[in-house]
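What you see is the complex with one protein chain gone and the rest in place.
Up next is subunit A:
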Amino acid sequence: MEHITLLLGIVIVTALVFDFTNGFHDTANAMATTISTGALKPKTAVAMSAVLNLVGAFLSVEVAKTISGGIINEGGLKTEVIFAALVGAILWNLLTWLLGLPSSSSHALFGGLIGAAVMSMGWSSVNGGTVVTKVLLPAVAAPLVAGIAATLATRLTYKISSRTDEKATSKGYRAGQIASAGLVSLAHGTNDAQKTMGIITLALITGGVLNPGANPPMWVIVSAGLAIAMGTYLGGWRIIRTMGKGLTELAPPQGFAAQTSAATAILASSHIGFSLSTTQVCSGAVMGAGLGRKGGVVRWSTATRMFVAWGLTLPAAGLVGAGAELLTKQGTWGIATTAALLIGGSAVIWSLSRRQPVDHTNVTADEIGTTGTAEPAGVVTTAIAAVTPPPAGPVAASTATPSAPTTTTTGDVAPAPSVADSARPATV
């Protein structure tokens, strides 16, 4: 380890921060429906998810060999480019968390990588076709696949159980839901912690610390697993609220159908080799379950905001990544500035989140519609003004940057007031 340079150290820390934001951003995937149907208490749910994420990180030895799965040409990838990409991904994760919108952490990472790589090596470093097949198409397919399955499953389960007492069955549904949610958590730990290990390993190889083709050292596996588990335990309560209550109201049979469909679609996609984003699968499943019950309603304004966020993920993270790369290219002072901007940006997002905290105590509260209407709008607007518009590249990078420590503290407890606010559609 004596060869680890300062830049390499920064990249490792930033990768772990990204891993951490990934954890709290994606807690909702496994646990939002579990919490909203009351199958588990909020704290219990995130604790269980954290443990399974940690276990998942150790389960598979097959660490991602590439960061981007072929989206960019990783041949001449420089360490600073990885750093810039991570900055873009972290900032987008934090912003969407502030707004309470579930969006794919992997797509944010891809976006950051694309932006940074283009800035560093030009457009030829990006495989446009792979972007379509790995990001755009799955984004459309994921909610459809999981949503249709969840709708049909919800209908079926209501039909079969129509003549039984609701009280007698809801306990069983909750148990089933916990099992499905556990599978989602486990799969998430395996996939996403693996991704961070891949990034760190790649950076170590690029930096000459490890030989090409080397397996990740134990400390990389342990730290990546711990970072994602801690992020998960903090719980992205704002996003959990949107997924569990904002998109639709879920009864236990629906929660069970949604979670089972999500778990199945995730495992099927990763096994068959057409990878779908966990977040998009879960959101689609929740909406599908909402539609499957007679009289069930999906709040399309919230859903639309979420879809818009999905569409913006790649370009927004890309712009920030490109801006960050522009800075880091300037040399040491540029890297220092980027790091400072990341910390500053994270601090700004965190302080904005404190205005209307959402945590385990109010995550299932019903005030979503009301609270969201008046004040949250202010928060959202400010946040958007602060972060989204500046996509002017380098500037954006600065605004949006989160720091590792700040993020950590911030992440979990923050609230997403406006998220569920149906009164404010698609601003994002």
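Assume a contact is a pair of C-beta atoms (placed from the backbone, for glycine too) under 8 Å apart; a residue touches a chain by one contact, two chains touch by 3 or more; residues count from 1.
Methods note: contacts and distances are computed from a predicted model.
Taken from the listed names "Ring-1,2-phenylacetyl-CoA epoxidase subunit PaaC", "N-acetylglucosamine transport system permease protein", "Secreted protein" or "Sulfite oxidase", the protein name that UniProt assigns to the chain not shown is "Secreted protein". Shown as candidates are A:Thr14, A:Ser120 or A:Thr190; the residue that touches the absent chain is A:Thr190.
Summary of contacts with the chain left out: across A:Ala141, A:Met243, A:Val286 or A:Leu341, the touching residue is A:Ala141.
If you put the hidden chain back, the residue from A:Thr157, A:Thr196 or A:Thr242 that touches it is A:Thr157.
Considering the whole complex, the residue from A:Ala257, A:Val286 or A:Leu314 that touches the absent chain is A:Ala257.
Contact with the chain that does not appear here is found for just one residue of A:Leu6, A:Val132 or A:Val297, A:Val132. As for the chain not pictured, it touches subunit A at residues 56, 59-60, 128-130, 132-133, 137, 141, 144-146, 148-150, 152-154, 156-157, 160-161, 164-165, 168-169, 172-173, 176, 179, 183, 186-187, 190, 253, 256-257, 260-261, 263-265, 267-274, 276.
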